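One protein chain omitted, others in place.
Coming up: chain A.
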Amino acid sequence: MERIAHVEKLRLKFPGDTSLLFKDLSSTFYKGEKVLLLGPSGCGKSTLLQVLSGLIPHSIEVPMKAEELVSPTSWGYVFQDPDSQFCMPFVDEEIAFVLENINVPKQQMIDRIHHHLQQVGLHLPDIHTSIQTLSGGMKQRLAIASILALKPDVLFLDEPTAMLDPKGTKEIWNVLKEVGQEKTVIIVEHKIDHVLEFIERIILFNEAGQIIADGPKEKILSTYKNEMREQGIWFPGVWEEYLDTTPLLRSRKPFEKKEKVLEVQNFKGFRQKEEKILVDDLQAYSGEWIVIKGENGAGKSTLLHAFMQFIKTTGHCELVGIAIKKVKKQTDFMTFVFQNPEFQFVANSVYEEIAYSLKVDKVDSREIEIKVEELLEWFQLVDHWDKHPYQLSMGQKRRLSVAASIVKEQKLILLDEPTFGQDSKNTFALLEWIEELRLKGTTIIMITHDEQIINNFATRIWTIEAGKVISDEIQSMNMKTELVSV
């Protein structure tokens, strides 16, 4: 087999880190192979991908050394964030940018652009469409199309679906399977259910950046299940295993209608004077776990924003029995956990972050101390109490954002896809914490796409379609749903 990429005894260290990320790492990739790199976050999978492509050290300056390093001559790289891989404002201009880079004559450009868009199934009425108006899935397809313009032999895929919903994820993998058939494909990905049928070989990393296994996928998947569970990888069957081994869920108390926390009637939310969300009649009671589901762009986040009064609303909306516009401090009764935790950090340390809302309210300092320590303990952040929030890992940031939001023990918690981009270990832990809050009587309203969360944790499901809440179902504990009202 022809060798297409190779590293021998790679040593690499990020400036400021105390230890080497890779110490004498060696690996070889052959032509036509489809390889998946698996491992816990922070183990250096993406970094290895960047080394193999030559982005490190050519574009990203990181001190590194290797006895031998062979990079493919013709390659394309798809990044995870759909919003930060384009430099032009329009679809045609973005692909043209790539064609200009490789000196394709202007006369051929239009045909090439159409051809590559066709390849990824991006059928736009006009190729001069603003990239900003595309959905995340479409943006990633455009990213793939612009990579295909390079006519690469090797595709490097760095979690190309990390920011996408299940539908977008499936679409992207279908496209990648088609265009990647003849090529060598090296993939880093956490959500592996769509990837598995496509790949042949898995390389498994541990936390120290060492390769612990390398071989055909069947063998790795059956032999290294424990390691993968430990690392929080979403391998097939991880949910079933979790549900079988978790006593909390089996003894779930069904919820009984008690205190009404939120009630809305004929409730509308507006963005720039345009009606974006409409609710006829909905109630939320204490101890409920309500999941909002619906397609991307249907108005799920808008509904939460309307509840929080981030946007203009009309109609009847009562929070704990008082009209919401008359509630003086709405944040005493409800709180909101944002999709991107970084946006809500206001303090310089984890401890201060959690204490923040209490300090604003001038709570007694002894009381703050007790409360914060309790939350640090509960969310396993004790060891990191003095770190800056930005220094935390993805999972820790998420935990901190939840801890800081619920410190005032509000009756209603709204969460915008809190498990998004989290590994399985963090996801399960987070869900268990939320369940504990629910058992204490807190009302949870949460947006999620995850069918497993909907089936196993929700007590009620609101479905949104095209800016309207179209159904409200109570989910009974024996997993059967009954329709309440529409």
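The rule is short, and it goes like this: a residue touches a chain if its C-beta (ideal position, glycine included) is under 8 Å from a C-beta of that chain, and two chains touch if they have at least 3 such contacts; residues count from 1.
Everything that follows uses one rule, which is that contacts and distances are computed from a predicted model.
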Missing subunit (named according to UniProt) among the choices "ATP-binding cassette domain-containing protein", "ABC-type branched-chain amino acid transport system protein", "ABC transporter permease" or "Coenzyme F420-reducing hydrogenase, delta subunit": "ABC transporter permease"
Touch with the omitted chain, as defined above, among A:Y30, A:F270 or A:F338: A:F338
Absent-chain contact - pick from A:S53, A:T161, A:T302 or A:Q396: A:S53
Sites on chain A contacted by the missing partner chain, in the whole complex: 53, 55, 58-60, 76-77, 79, 81, 83-90, 92-93, 96-106, 109, 131-132, 146-147, 150, 305, 308, 310, 329, 331, 335-336, 338, 340, 342-346, 356-357, 360-361, 390, 404-405
